[in-house]
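Heads up, one of the protein chains got dropped from this complex, but the rest are sitting where they should.
Coming up: chain A.
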Amino acid sequence: MRSKVPPTPSGMYPRGGLLRRRETAFAWALILPSFVFIGVIIFYPMGLSLRLSLFQVDLTRRGAGTPFVGLANYIDILKSGYFWSSVGRTAYFTVVSIAIEMVLGLFIALLLNEKFRGRSILRSLLLLPWALPITVDAIMWKWIFNANYGAFNALLQQLGLIEKYQPWLTRPWSAMHCVIAADVWKVTPLVALLLLAGLQTIPRELYEAAEVDGAGWFRSLWKITIPLLGPTMTVVLVLRTLDAFRVFDIVYVMTQGGPANATKVISFLTYQEAFKFLHFSRGAALSYLITLIVAVLALLYTRAMKRQIEY
């Protein structure tokens, strides 16, 4: 995410030029308030967090002091099974929800790229799930999947697909997929809007030429749409991965990480360590590991994106 303006090496400036110096001073005067603010509220705590993760601060053991333990917290976590299983769950959630969101989103975008009556109403409707606060999305789906009175059970039963109401959110496998459903409903419309914008930049003549050459709908989709949509899809993929990997709100509201830890994703695990069990140091170490994973993902993606753009 470099700036679009080519970097200007400081050597380019006439040394000591009064105008240049005034411009620099003015620029810093404009930036400084934001910078100080972010420094105090984000970067200073980042440093404290790092420090915390190297000590043993445990509010459940008041008398034990807070000894320096080096990387012990990190090693403990990396050796533990619960950390890796929650990374696995997070990865599963991320991959499955994003795969569904991309495929459905592309499909909806293709639909809305056609000209028909009611198209603009549908496009406005796409903003509805996006606008709903994520916690509202979560209680809504929790209520729909309710084991005793839920609309999902009622619908399936009245259609004759199930005989008895099912406890969707208290069975491990289905709970994870209910959480995924809540995420997919909220996010797919946004993906569709972004892909639609990408579709609209593809010149119609390409499709017309393909049609003249006798290419069918699927062939055009595969040979024209998807390759040309590549950069847009990569951007969406990056943003979605970074978001999905940090999923917390819907898990907190819908399942609290349960049943039997089936939905205990990594940010929920960290929350529990720090604010339920009050193991502040271990929580801080975990949060650093999450940040590391997110940063690596971001880096890999920016690389991939650059390669795509170079194509």
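By our rule, a contact is a pair of C-beta atoms (placed from the backbone, for glycine too) under 8 Å apart; a residue touches a chain by one contact, two chains touch by 3 or more; residues count from 1.
By our rule, contacts and distances are computed from a predicted model.
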| item | value |
| --- | --- |
| Hidden chain of the complex, named as in its UniProt record, picked from "Maltose/maltodextrin transport system permease protein MalG", "ATP synthase subunit a", "ABC transporter ATP-binding protein" or "Electron transfer flavoprotein large subunit" | "Maltose/maltodextrin transport system permease protein MalG" |
| Per the touch definition above, residue among A:75, A:99 or A:127 touching the missing chain | A:127 |
| Those residues of chain A which, in the complete complex, touch the missing chain | 1-4, 7-8, 10, 13, 20, 23-24, 26-28, 30-31, 33-35, 37-38, 40-46, 48-49, 52, 108, 111, 114, 116, 118, 122, 124-136, 138-144, 146, 148-149, 151, 154, 157-158, 165, 185, 189-190, 193-194, 197, 235, 239, 242-243, 246, 248-249, 252-253, 256, 267, 270-271, 274-275, 280, 283-284, 287-288, 290-291, 294-295, 298 |
